[in-house]
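If you scroll down you'll find the structure; I have some questions about it.
A single protein chain has been removed from this complex, and every other one stays in its place.
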Amino acid sequence: MPADAAFKHREDLIRRVVGVQGFMKLVGTTIDDVVPGGCTLSVEKRPELLQHLGMFHGGVTAFLVDNATTAAAATVMPEGRTTLTAGFTLNYLATAAGDKLICRAKVIKPGRTLVVVSADVYCVADGKEKHTATALATIALIEGDTVAMTKAAGLGP
Amino acid sequence: MPADAAFKHREDLIRRVVGVQGFMKLVGTTIDDVVPGGCTLSVEKRPELLQHLGMFHGGVTAFLVDNATTAAAATVMPEGRTTLTAGFTLNYLATAAGDKLICRAKVIKPGRTLVVVSADVYCVADGKEKHTATALATIALIEGDTVAMTKAAGLGP
Amino acid sequence: MPADAAFKHREDLIRRVVGVQGFMKLVGTTIDDVVPGGCTLSVEKRPELLQHLGMFHGGVTAFLVDNATTAAAATVMPEGRTTLTAGFTLNYLATAAGDKLICRAKVIKPGRTLVVVSADVYCVADGKEKHTATALATIALIEGDTVAMTKAAGLGP
Partner (left out) sequence: MPADAAFKHREDLIRRVVGVQGFMKLVGTTIDDVVPGGCTLSVEKRPELLQHLGMFHGGVTAFLVDNATTAAAATVMPEGRTTLTAGFTLNYLATAAGDKLICRAKVIKPGRTLVVVSADVYCVADGKEKHTATALATIALIEGDTVAMTKAAGLGP
C-alpha cells in the first residue's frame, strides 16, 4: 500500500474510533484535522461547556488535550499496536473567553514504546486566536488491535 | 464568626459557584464532600461519559481533577482572593472500567500565592475501588471576589 | 531463589549501578534505603549544593527525584528489563533550608511497560523534617540487561 493510502486508512480508523466515543459526542467535538504526527480538535461555545465566569471550562481544555494528543500519537503508531495514554501536564496560560476552543496536538518524539506529544490550545475571540493553554503528553504503545477492541466493546466503529 | 460557621459559609460558596458551571452539569457531577483542605467529586456511569472501549473517558477524569483540585484550594483560600488554576499533571494508572468514578482532592501545601493539591481518582467496580489516576495541581490565588465575579458573569449563584 | 534472596540480588544490582554514576558521586549522594517498591536517597548540606540564598538548589532536589524514582521502579522491574525514565513532574512546596535533604520514592503503580512512582522530598532543620517538594515520575521498562549495558559502557559495576 502506498504511503498516502496507508495513512488514509489510519486516518479513517482514528476518525471512526474517536467518533464513537460517548464523551466526544457529549462535548460536541469536531475533528478538524488528522495528519501524520498531528491532530486538531475544536469545540464551539455553548453554555454547557462553560464555567462560572462564562469562559470555557478548564475541563473542556483538558479533555481536548487528552483526546488530541492520543489521536496524534495514533497517527505515528506501528501496525498491531494501540495507544494507552500514560498522562499529561497541562498549563493554563490565559482565560478561555471566546467563541471557539481549538486544540492542536503535534508529536514531538515518536517511539516504539512511548510517544511524546505537545498540545497548544487557542481560544478564538473577535476572529483572533489567543493562546490559552499548553500541554505535554506521554502516550504508551502496547500490543493490540484498536478496531477489534472497539468492536468487542460493542461500540463499532 | 466561629471557625465552623466560617467554613460552612465557604463551603456554601464553593458548592454554589461550582454548581452553576455549565460543564459540571453537562457531565452530571456530584459534589460529595467539601471539607477544609479537601473536595470529593464523582460521576455515575452513563454512555455519554465513556470512550470507545466502554470505559470512563480520560477527559472525564481530567475534568474531575481540574475541578476538585481547584475547589480544594478554595477551601483554604484567604478572604478576598479567588482561584486561578495554573495547571496540573495527571498520570493514568489503570483503565477506568466500572460504575462510578470518584475524585478525591487534598491540599498538600496551602500558601498565599500558590496552593499545591494532589488528587486521586478511583473507579468503583463490583463494590471495590480501583486506583485509576493520580494528579498534582497548582492553583494560584489572586485578588478577587468569586461571588461578585460569578454574578457579573450573569450566572448566579 | 527465595523472594528474599532474589530481592537482595536486585538491591545489590541497583546499589552498584547507581553507585558508579559520576553525577551521583559529584553530588555526594547516600543511598539510604532500597526496598521492594521504594528507594530513599539523601545529601548532607555543603556549599556546593546550594543556590544564591544559601538553600539547597532546586537542581539537587530534581536530581534526587530523578534518581530515586528510577531506582524505585527498578526494584519492581521483571528480569530482563531495564529502566528508561520517561519523565517527571516536580512541585516545590517550601524552601529547602536545612542540614540534609531526603528524597523518598515509592512505586504507586507497577506495570510491564510503565511504572508510576511518587517522590517526596524533606529538608531536615533543627532535627525536624519539612516537606519541601513532591513529584510524580513515569518510568518505562524496556528490554535490556542493565549490568551488561553498564559494563559495556566501561563503568563497572
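For clarity, chains are labelled A, B and C in written order, and residue numbers in each chain start from 1.
FYI, contacts are C-beta pairs under 8 Å (C-beta built on N, C-alpha and C of every residue); 3 or more make two chains touch, one makes a residue touch a chain.
These figures come from a predicted structure and were not determined experimentally.
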{"item": "Which of A:25, A:112 or A:131 contacts the chain that the document leaves out", "value": "A:131"}
{"item": "Hidden-chain contact residue, picked from the options A:25, A:109 or A:151", "value": "A:109"}
{"item": "Touching residues on chain B - with respect to the absent chain", "value": "84, 86-87, 89, 113-114, 138, 140, 142"}
{"item": "Chain C residues touching the omitted chain (full complex)", "value": "17-18, 20-27, 46-54, 57-60, 62-67, 70, 84-92, 133, 146, 149-150, 153-157"}
{"item": "Touch residues of chain A, complete complex, unshown partner", "value": "89, 91, 93-94, 108-109, 116, 118, 131, 134, 136, 138"}
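Everything below uses one rule, namely that only the chains that are shown with their structure count from here on.
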{"item": "Self-contact between copies chain A and chain C, residue sets same or different by half", "value": "same"}
{"item": "Gap in Å, rounded to a whole number, between the CA centres of chain B and chain A", "value": "23"}
{"item": "Whole-Å gap separating chain A and chain C, where each centre is the average of the chain's CA atoms", "value": "33"}
{"item": "Of all residues in chain B, the ones touching two or more other chains", "value": "89, 91"}
